[in-house]
Structure formats: structure tokens, C-alpha cells
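Of the protein chains in this complex, all but one are displayed in their positions.
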Amino acid sequence: MRVDHTLWTLLAVSLMTALCGSLAAAPPLHQQIDALIEAQEGYVPDAAAQTDDAAFLRRVYLDLGGCLPSGEALHEFLGDTTENKRAQVIDRLLASEQHATRMQYVLDELLMERRADKHVPAVDWQTYLRQSVLDNKPWNVLVREILSADGSEPKTRPAAKFLLDRDLRREDVTRDLGRIFLGRDLQCAQCHDHPTVDDYLQRHYFGLTAFLSRSYLFKDPKSGKTSIGEKAEGDVEFTSVFTSETDATPPRMLDLPPLDDPSPAEELYKTKPAKDARAIPTYSRRLRLAEAMIDDANGAFRRNIANRLWALMMGRGLVEPLDMMHPQNPPTHPEVLDLLAEALLDNDYDLRYLLRELALTRTYQRSSQASEGSPADTASYSVARLKPLSAEQLAIAMMQATGVVDPTAPLDEAAQKSVATFAKMFGSAGQSTRFDAAAEQVLFLRNSPLIQSWLKTEDGLVADLNALKDLKDLKDLKDLETPELAETFYLRVYSRLPLPEESRRIAEYLNAASDRRLAIEQLTWASLVSSEFRFNH
Amino acid sequence: MNPAETKTEPVAASVDPVHTHVVAEYKHQRPLTTLACDPAGRLLAAGAEDLNVQLWDLQSDRQRTLEGHDSWVRSVRFSADGSRLYTACWGGVLKAWDLTADQPQVLYSVQAHQGSARWVGVSPDGRWLVTCGNDLLVKIWDAGDGSLRQVFAGHARHVYGAQFHPTAPLLVSQDLVGGVKLWNYLTGQPEHTFVADMMTGYDKKFAADMGGSRDLQFDPDGTAWASAGITKLTNGFAGDQDPLIVLFDWQTCKPLRRFHAAKNFKGIAWGVRFHRSGFVIGAGAHKNGKGALWFYNRQQDEPFHTVATPRAARGLDLIGEDRFAVAHADGTASVYQMTEPEAEPQTEPQTETEG
Partner (left out) sequence: MQADRLRQSGKRILQIFLQGGVSQLESWDPKPGTRYGGPFRAIPTSVPGMHISELLPHTARRMHHLSIVRSINSKINDHRQGMLYMERGRPAGDFPYLGSVASKYLAGPEATLPGYIHITTRGLNDQTAAFLGAQHAELTLRGVQPPDNLQLPGQLDPELDAQRESLRRQFDEPFARRRSNAELANYDAAFKQAELLMARKKIFAGEASPRDLERYGTHDFAKYCLLARTLLENGATCVKVTHHGYDSHAENFNFHLEQLEEFDKPFSMLLDDLHDRGMLDSTLVLICSEFGRTPKINTKYGRDHWGTAWSTVLGGCGVQPGAIIGATNAEGTEVADREVDSGHLFHTYLRAVGLDTYAEHDLPGRSIPIGDPAAEEIGELLS
């Protein structure tokens, strides 16, 4: 007996050591990602170099901070010789106020898809999102808040915007729950007339609907405020196109087991439905939705957000379109998606952690310019993809470059209005990686008074550049003036130093100009609308 | 039974909608679109998704087919004495049929409207017919020979229904976008116009309007009328809207009641009738192909009783006071009885009581 016992202990210990050893040896997530990307067929090693420091800094500032690096930040970074300076700047950005603003815009676009305000003012909602990012609220917690808030409490009312501003319309909410939180558009499932759509989609759709079918909008007669009430009874019926059978479905999260109501309590209601009272059932299907959505068993929930964060950083989802995850549309890199989703689960849905790991990958830090002789193949992630600036990134970057705003301080009212104008012109309804350049956007860039006004700003970029002449008395050494001008110009617009060739061309252009101020305006405009500015590269 | 006599008598106490059950079914091979019963409760006529009218004798169950229209018949009405049938079709033609012959003959046939004739109604004295249609007109005809007597122009969209008031020289008509007009057929002038905006909707996605009165009936005492149709249009092209029957006050033209169906019932209310004892019967089609019969009193918007039918209901008419007939989308004309069944209970339809 004793011998046996010792033997077992030994075995256990060695096994433990082996396990711990392997745990300790598990490389960080970003290395695992790179290994998978680079092992996939089609990946071309050395098709593109890693970004240089300036390009990296611009990229990561835009992605994580939503703005350009300042000239000082760039100088400091270029002069920094610390080995892990990239990791340091990633960490600084993730902890910054700008990051909260950036993610506020990202989450707002994802969740509200640029709809007009209805019941909850945008400013309350944005403040809520921003604070959630500052607190690094895990994604599952955020989603639970959003899906369980009923709008009756001032403190949690902003979170109810998702449901309230959709007027709790069953079709809209069901579709958006599927698209935004589960990465699958079930709308076609609702229609009975698409024989190409598998029958199970219909079940998914109606299973999701059943969570909310008892909820309704309640307008408080005193305050006039609309919130969500819920009845204690009622089922969702649907008729299959394929079998013509009608079926009632309890709430159900995709293919997970149906969630039958508990046997009815003695009191069905905490507050009974009445004309002037918001019904609160003892058992709430809607609250059940929040739990079922974020349940660890619901893999679609984390795969969706993993894919969306990947798309945010890499410019394209592992599954595209982002809301078309289904068996007939597999991910380009299935193991990567699995890895990201499980990493989220293991790290309590910490979005900041995942963004950090993604930013640390070689994949993310690869140049968008192919090496000489290599194809610019972005599909395999051998070369980085150009990402169009979001409406907000573009507005802020333009205002920052022209000296209209300093993004480290909160945006003033005029700047916020400009961001809203850009959102209307360049914003897409919901997260998308597609780049559509419309003629009307270009007309806006060319001719709108707003862009013109930024070129005229007092103490702005154009004025600064124009003033450079006055600071110096270099009438006889005119050529020397432009390298400094070109340097300032390139730093502030492109976040990099000009090549000698670029400095020379600017010098030639300005020296030939009769109206120097106007020439600088022209130059600035052309750079702001150039593709190097338009894209995060 | 002579209807003139029963009018003065109280309604039999045994009539109670909660007893509603099927007592007879008449089957046609094409889906029915509308129906009517003659005032004596002897005949039942129905239009269908074909060019004919089906005529059933409720006593002998004999079925006759009236052929002659060149488009679907969408409205049928008997003369007060049951000797004639008036029919109107999508092609805009109005026909009068002599039912006294063994095989009914067409008495006259007129192109009543350019575009569909959506309605034919008979005046209380039986002398006049009213039709309306897609040419935006409401017309009054001499029921005897089909000669045109008056034309009322003023609706801006397709006119869906028109009905004579039981006593006043007025008729009411309703169009696609809820436009309601009261016409005085003595003066030939419109007396009142308003918009029943709860009965129409614009589908933004598909850029089209939906609405109209799918059935229009006066309370026999003339104090109110009811219009059956839709409300809360969300996606008309998929059938997503709620059925609605609005009860309008004759004096004020204000809605007295907005009779609705159960919350999950998406579809159209196709029929409405006033029962002499005060309740209102509605019939409708769910977008899933099933149907419902609703029974309302004047005190609440919810039905006090609902009968689910396995097939969509598309038309409704009373047969005397204890029965009514319903046109179903599977080609069946069902006769329902509102008194307790004599024999063993029917297995269908399932009934449920609400409110």
C-alpha cells in the first residue's frame, strides 16, 4: 500500500511538473497568432518588412487612440532606444483618455449603427460607453448591462439605449442581436420564402425572438419617459416553410438547449401590468437573454467579438462579412479565430488585453508596402492591409493636422459638430471593413466650406508654415527654408519625416508660387485628401 | 322564417358567441375571396380565385356556378328579397343575376369602373346600388336596370369600400390611405371628409401604401359604422401588419372603438358584421395562413371571445341571427352556429375565451 501511494505521488508530481512546465512555456498570445498566420498556406515570408517606427506609431495611434501622434510624441519615439518601446507605447495608448474616446466611437458604431436618437440621448450613451472603456469593463459585462437595463433607473438608463432606441421592435432587435452579438444575420430566417436558407436558421431566429416577445415599451404617464415592461406570459409561434408545421418555441440561444420557463411562481408578477404601471414579472425572459448571451456555452458570442476586434486591427475579419458567420462561410484562418475566442474566455472577455495582443503581433506590425518584387498580397496577411480611417478618425486627424484641435484635450463643441458632419458623410451603418469611396464624399472634401475653414485657421498648420518665413531672415538662402517647412509639414500631416526628394519638391513648388500662403493652403489640402492620409497604412 | 318579423322580436337567449361551432362546410376547388348570404338565410354566394361565382343553397346544399366575369369577383351582394345577386369584379364590371331561374342569368352587365370595382352595396330600399373602384370614383346605379345615376369624384386613391346609411340619404366610402367621405346622394355633394389614419400605412422600404376598408358595415340602427382593415404596418410586403376594425360614431365620425386581435396576430381583418343583440363579429387572416373570428362588445377594444380557424378568413356574413358564414382561403365556405351544439361537440375549430 505504502509503495503504491508513493508511486502515485511521484507520478502526480511529475505530471504536475510537466503540466506546469508546458503552461509556463506557452508563448504569449501574439506569438501564437503569428505562428498560425505564418504557417498557413499562401503566406509569403518577407513579402513585406515590419513597419518602420514612424509608420508603426501612426498606425497604432490611429487604431488605439483614434488620432495622429503629435510631433513631439513622434520625435520622442524615434529617439527612444528601449527595446520594447512598441509595447510601451501600446500600453500607454490603451490606458489613455484618447483610447476611451476611440473605443466609444467604435462601440457606438457597432451597437447603434449610426441611427438617429430616439429615447436615450446620445451624449448619455456615449458617456456610458466611454466610462466603460476607461474602467476596462469586460465585454460580457458590458453586454449584460446593455441587454438587461430596462431604462427605468437613471443610473442604468443609458445602457438601455440598444433596446429602447430600436423601439423594442421585435424584427429589428432580433436581427441586430444576431448580427451584432452573434455575428450572424438571421433576417432571411424570418422570411418563409427562401428555400436556400436552412431550416435551422428559422429556429434560431424565433428562439432569439422568444426572449423578448413578452417585453414591451412602457411610457410612464408622469415622467413621459419610455422604459421596458415585461409580461409574464406569451409564446412565439412560427410556421416552417419547409414542413408547413407551426411550432411554438421557448427562448433559445442558437443550437443550445431551449430555456423553458421555470414552473410558475405563486405570484407571476412583481408589479402587475396596468395602464400606469410597468409590468415586472417574477421570471423575466429578457434578463434570461442577457445571461444566455454571455454564457460560456455560447461560443458564437466570443467568436463574434474576436472576429470584430481582429477586423478592427487588421482591416478585415477572419470571417467576412462580419455578420455572416455560418457553416457555409468559414473563417479564412479557423485556428486563429478559435485561439482568439478562447483567449477571450480565459481572460474574462478583456477587450483591452486582446487589442494589446493583436497590436503586438508581427502580423499587425507588418508594412502595408510589399517588398521589391513581392506581390502586395494582403489576403494571407503577408502584407498589411490598408484600412480606411473611420469617419471619426478622419475628422479628428484632419483637425489635428490642420491645428484646429489638440486630441489630448476634450473636443470642443465646434469640433464635435465637425465629427458629426464627417460621421454623416463617411460613416457606415455598423462596423464594416469595406471601403467605398463615393463621389459625394470627394465633393465634400473638395468643396465644403468646413475643410476650407480649417486651412484658414488662425495659428493653424497653414499659418504656422507660412510664418516660418518670417521667423528667419533667409532671403539669400531661400532653399534652406523649405527643409524645415517640409519637415514640419510632413510631421504634422503624415507623421513622418520627408524623404529628401519630397523636401526638394516642396521647395520647388513653394519657390515657384507667387502667393505663398495660398500655395501652402493648396499643398495642405492636397495632402489631407491624399491616400496616405485617408488610410491607416 | 320571415326576417321582417324577427326584427321586432328579441334575439333568442340561446345565441351566445362562446358556443360558436361549425355546422356546415361547402367546398370549392379554388380559394374563396368573399361571400354574402341572402337576407332570408337561404342562399350563400362566394367569389373565388377564378372567374366564377359559387351559389350554394343552404337547405338542399345544391351548388351552382355563375359564369360570366372575366376577372376575379371581389364583392357579392343579394337583393333584399334574395331574387337577385349583384357582383363586382377586379375588371371593373358590375353584373346583376336573376336567381329565380334554375340557372341564374345575367340581367345586365356594365363596365362600372376603369380598373377594379372593389365593392357593390345595396341601398336599404333596394332601389340603388353603390360601387367604387380604382378609377377613384364612387357610383350609384339603378338596381333595376343598371343605369348610372350619380358619380362622386373626390377620392385621391383607390376606393375600397362604400356603404349606404340605413336611414339617412348618405353613403360612406373609404380609400387606400384612410380617406373617408360621406356623400349626400340627394344633393350629390360630399358632406364630410376625414382621414382614418390609423387604418393605413406607408411601407418605406417598399415605397408603397397599404390600407383600405376590406369590409364596411353600418350598425342597423344607423348610429355607427365599422370598417375592417389593417393598422400598424411594419412590412406589408411580408404581411406584417395588425388587423383592425374601427367602430365610427355616425354623428361625430370619431372612432368609438378600435377592435383589435391578439398581440401576435399579424394579418388583415377582412370582414365585420353587427349582430342585432349588440355584439360585433370580425373575421381575419393571419399571415401564417390561419384565421380568426373575433367577437367584440362595445365596452372594450379586445374581443370578448375569439375562435381560431385553421384557414384564413376572407369574408363574413350573417345568416339570420344564430348563424354566420365565412369564406376561407382553402376554398371552404363554413357555416358557424352561435348556439349550443345539439349533438356531440365539434373537434374543430379550437376556441378560446379572452378578456
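Observations
Order of writing sets the labels: A and B. Residues in every chain begin at 1.
Just so we're on the same page, a residue touches a chain if its C-beta (ideal position, glycine included) is under 8 Å from a C-beta of that chain, and two chains touch if they have at least 3 such contacts.
Note that this is a predicted model, so its numbers are computed, not measured.
Touching the missing chain, out of A:R86, A:R130, A:R285 or A:H537, is residue A:H537.
Although one chain is not drawn, the whole complex shows that of A:L168, A:L182, A:V383 or A:A507 it is A:V383 that touches it. The hidden chain makes contact, of the residues B:A80, B:A238 or B:A308, with B:A238. Taking the complete complex into account, residues 30-31, 49-51, 70-72, 74, 89-91, 115-116, 134, 158, 203, 205-210, 212, 236-239, 267, 285, 287, 289, 311-312, 329 of chain B touch the chain not shown.
Chain A meets the missing chain through residues 191-196, 368-372, 374, 376-378, 383, 385-386, 388, 434-444, 446-449, 452, 505, 509, 518, 522-523, 525-527, 529-532, 534-535, 537.
The rule we apply is simple: only the chains that are shown with their structure count from here on.
Chain A and chain B have centres, each the mean of its CA atoms, that are 56 Å apart. Interface of chain A with chain B (complex): residues 169, 171, 191, 213, 234, 236-239, 246.
For chain B in complex with chain A, the residues that touch the partner chain are 234-235, 238, 240, 263-264, 288-290.
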